[in-house]
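My questions all concern the structure below.
Of the protein chains in this complex, one is absent; all others appear in place.
In order of appearance the chains are A, B, C, D and E, and numbering begins at 1 in each one.
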Amino acid sequence: MASNLVWKLCRPPVFRQLASLRSGAEIRHFSSSDPPPENISRYPVPYRKDLPHDIVDLMEEVESKGGFLPNVFKVLSHRPAEFRAFFSYYNELMNKETGGLTKADRELIVVATSVHNKCLYCVVSHSALHRIYSKKPTLSDQVIVNYENAELSARERAMLDFAMAVCRCDTITEQHFQSLEDVGFDREDAWDISAITAFFAMSNRLAHLTDMRPNSEFYNLGRMPRDKNKDKGNVKGE
Amino acid sequence: MASNLVWKLCRPPVFRQLASLRSGAEIRHFSSSDPPPENISRYPVPYRKDLPHDIVDLMEEVESKGGFLPNVFKVLSHRPAEFRAFFSYYNELMNKETGGLTKADRELIVVATSVHNKCLYCVVSHSALHRIYSKKPTLSDQVIVNYENAELSARERAMLDFAMAVCRCDTITEQHFQSLEDVGFDREDAWDISAITAFFAMSNRLAHLTDMRPNSEFYNLGRMPRDKNKDKGNVKGE
Amino acid sequence: MASNLVWKLCRPPVFRQLASLRSGAEIRHFSSSDPPPENISRYPVPYRKDLPHDIVDLMEEVESKGGFLPNVFKVLSHRPAEFRAFFSYYNELMNKETGGLTKADRELIVVATSVHNKCLYCVVSHSALHRIYSKKPTLSDQVIVNYENAELSARERAMLDFAMAVCRCDTITEQHFQSLEDVGFDREDAWDISAITAFFAMSNRLAHLTDMRPNSEFYNLGRMPRDKNKDKGNVKGE
Amino acid sequence: MASNLVWKLCRPPVFRQLASLRSGAEIRHFSSSDPPPENISRYPVPYRKDLPHDIVDLMEEVESKGGFLPNVFKVLSHRPAEFRAFFSYYNELMNKETGGLTKADRELIVVATSVHNKCLYCVVSHSALHRIYSKKPTLSDQVIVNYENAELSARERAMLDFAMAVCRCDTITEQHFQSLEDVGFDREDAWDISAITAFFAMSNRLAHLTDMRPNSEFYNLGRMPRDKNKDKGNVKGE
Amino acid sequence: MASNLVWKLCRPPVFRQLASLRSGAEIRHFSSSDPPPENISRYPVPYRKDLPHDIVDLMEEVESKGGFLPNVFKVLSHRPAEFRAFFSYYNELMNKETGGLTKADRELIVVATSVHNKCLYCVVSHSALHRIYSKKPTLSDQVIVNYENAELSARERAMLDFAMAVCRCDTITEQHFQSLEDVGFDREDAWDISAITAFFAMSNRLAHLTDMRPNSEFYNLGRMPRDKNKDKGNVKGE
Partner (left out) sequence: MASNLVWKLCRPPVFRQLASLRSGAEIRHFSSSDPPPENISRYPVPYRKDLPHDIVDLMEEVESKGGFLPNVFKVLSHRPAEFRAFFSYYNELMNKETGGLTKADRELIVVATSVHNKCLYCVVSHSALHRIYSKKPTLSDQVIVNYENAELSARERAMLDFAMAVCRCDTITEQHFQSLEDVGFDREDAWDISAITAFFAMSNRLAHLTDMRPNSEFYNLGRMPRDKNKDKGNVKGE
């Protein structure tokens, strides 16, 4: 089936990202012990048995690799066709290896702009991802309060200044691009920064609509250094 | 090839929408007479010969049916993978026949929220689509200036109030849903209103990034009543 | 009578401006077919027979030369003495031939600042006048959405930047004047830009009070190139 | 000459208002001791000998009755034709005896809205006029800081709420009118409140343009109760 | 008792400041003729007999030296322990003789920032103190309307720009300090400007909570030059 093929195409990078969340040997299955769906969304969350196979396949793969299924997958499955479009797009933007932006950079853009939009789900989940990718356990907390005095490099600061201009729908000028170029970003990086900001402008609003709640796992992910001796805490993060 | 299949899936509704733009007997091909690509985007616009076949196929079908190719197709083809995700998503949201929203309603949401975001491309192109679908040649001009005193029905007003709350990232409450229900919209309609608003929150920002320029055809589309007797070119623009 | 003399003084330029609206051979008289007065204002619109002669004289001259009577004349005639002051002032500011501002420039200032004030009447009517004077049928549409990325000359951009500073009641400094001088405007031009902006700050608020509706003719005025061969009614609207 | 006749028409009420400023037996002539014109405006202030007779006549009458000539007369005489339109309009709005608004009410509207617009000249001069008309020497000082907790009657509060809505260019609705009607204002009063607010929206911006400075006399006018017995005790407080 | 000792410590400078309010030979006792306490605060104002001795001692000394007791002493005595902390802090910030800030400077900072916060009590009382200390009877009135075009020195303007940045919670940068240094302020002056601004950010909010009303004496204090011949006007200010 065609839609299955779409997923074939886009699944691997999604897996790769989520897999980075998984750190322990045992895979916990959250589907049974999860809070009832009505607690994570204002809209009904479908039972997996009622979802198309390609979506269930994706959910299971994400869950098995990451240790839990982020609620955005559950909440958006209320509209399967939009679910597919959303995660295809997400995948294109957040899991790229090319270009001048690291994965940590991408997450930092999401955190800074989602704070501006007061999006609980995106701030909590992507600050967790930033902690994991950056191995800086407090920087996202600083950016959440005020990116202007967070401990950022000049490069990170210019990146967020540009992202915030896009986030606010400022009219973008050559001067904006010049500020990026001054710290080493080219125009393709500018597109990446903007496209991520733009995608989460959408995502933040869907989270507001659905009152999407973050999984409790996200709050502490990546905060604590791992215990080197015994590797048994499966929420330990990095 | 898989990506081709995606397009098989999503193309028809896109075609249907664009086809509605076509009103004359002769199909004009704008590709040769278009202004040079550098005038419609801050980023390079690829030659069609350099684009993947599925994207060229889509462009040609849109162009042949609508009479011209909206610049958003040209500008976003700079990133083919994102192009596919963008139009798949667009298609899911804007070309639905089900639910409580007409196509004119959907365009009106785009106009009102894109004005808030000062997005030239989306306001000019979607106000044209609204004129065509609604057969109301001046309502979108009113909404562009101030939707609060435009000649809207109570239903349209409530719809735009909700869309604007989502557009501004207000925290959505039960009261917002109640205001929609008071005029006959259900929660699935609320999702549609929000998803369209959210998608164009993204789209507006991509247009700002690229300084995307509207095709000149859009400015006058749908403004003039058609001459029933001789169908000669009243949508041709100037 | 004294008040008659006032009008003798100020009428000709008003006529000149309105005359520019007229393009066809036949003069249509809208007074009889106009929508009932209650549709164009929240306040009663007087019958002409009840208005002072000088005001009726002015209205008839405007109507006969322009092809229709702009609703602002009807709506403000609710207060004849204020009507006279309003149009005397208007006349001084908008119909000047001297100075560094063309008539198109003056209309563009009105459009840009009236959009900021969300004034339906002034945006719709003065964007029509701008299209006519400038012979640029789409520039005002661009300015309505976002003057910052409209296709303006550096001179026009500086003019609108100054107008917007006045419109927002920014504290005006020498730097503001310098920016004008950099593109060739002198201090008398600065006064003109400001006085127009200030007058429409007033006018916009009167339109909000009265819920003044634009004549339907304004929406399409100046959009279409005239058919040189047969001058049959291309400014007539729909 | 025609323009002279205009002034015949409008002069008396202006005189009446200014005359109320005069409190002592001796008429002081400030014209000679005034600070040099360049200190009261960013634009040249004409010598009286160079001004049209009707304008000089008005200035002298105002000065002889009020004791000094408010700087707005000097500053705006830079443009005689606009001067005439400005004061004709002013006269229509501020010196009316009819309707539900007292002169003190009218001045209070000017004070509250001019504060919003940060207009030094209008706040300082019209708070003086309010003190004189209302015989309340501190109310305008309260309104200047925050009309929301000033010692206003419910009627005054509703009046200023309406004026501020017009001042901010809010879209005026029936609910706004209803709030006025609840405290006894009719629709003609609403027009008066709005027209005054609108006129000073213009006036404030002209004052910003010219950096118009208030006469020093205004700061203390109306602050001290007059000593009925001996007209020398203007320092005694209350 | 310990708390008494605190007051021993902090009282003298408080006295010095308040003493500057006193200008006549006779000390007027306002406590009996004051408007009933409920008119100056939303909260109960304690009878002096019910207040701790150290607070009464302070009140009486302030009153005897300044001629009247500012209402902030009465209103905040509702919470004696907070009263002590408040006036100890106030004393440290406002009565310093060292550093680059005069007492008039300190009051000007309070006026400018309290206007931003729409605080009636602080604006009215501290503009009076500014008039007294600066001997400029109209400058604070200008700052109340718009400090950006008040007749300030470059030094005062830079001081207020810095204060307003702190007032708005802007992220303070080296550039802010540099602007102060350009006019001769060092970093300790910057601390003083900020601490005063910060303290009144608190004070303004307490005044809003309690709806604290200014003493009527404040409105005219310092407005009139003293009559050199006979020193009998006890509201004459300085």
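For this structure, a couple of remarks:
One rule holds for everything that comes next: a contact is a pair of C-beta atoms (placed from the backbone, for glycine too) under 8 Å apart; a residue touches a chain by one contact, two chains touch by 3 or more.
This is a predicted model, so every value here is computed, not measured.
Hidden chain, full complex: it touches shown chains A, B, D, E. Per the touch definition above, the residue from A:Val62, A:Val123, A:Ala163 or A:Ala198 contacting the chain not shown is A:Val123. Contact with the undisplayed chain is limited, among E:Gln142, E:Ser194 or E:Asn220, to E:Ser194. Taking the whole complex into account, chain D touches the unshown chain at residues 146, 148-149. Interface with the hidden chain, as seen from chain E, comprises residues 2-3, 5-6, 8-9, 43, 78-79, 81-82, 84-86, 88-89, 92-93, 117-119, 166-167, 169-172, 187, 190-191, 194-195, 197-199, 201-206, 208-209, 211.
Even with one chain removed from view, chain B keeps its contact list with that chain: residues 171.
Going forward, only the chains that are shown with their structure count from here on.
Taking the definition of touch as given, a chain qualifies here only if it contacts chain C and chain E alike; those chains are A, D. Note that among the pairs C-D, A-C or C-E, C-D reproduces the A-B interface, with over half of its contact pairs the same by residue number.
A separation of 31 Å divides the Cα centre of chain B from that of chain C. Note: centroid distance chain C to chain D, computed from Cα atoms, is 28 Å.
Inter-chain centre distance (chain B to chain E, centres taken as mean C-alpha positions): 59 Å.
The set of chain C residues touching two or more other chains comprises 118-119, 146, 148-149, 171, 211.
This structure has the following touching chain pairs: A-B, A-C, A-E, B-C, B-D, C-D, C-E, D-E.
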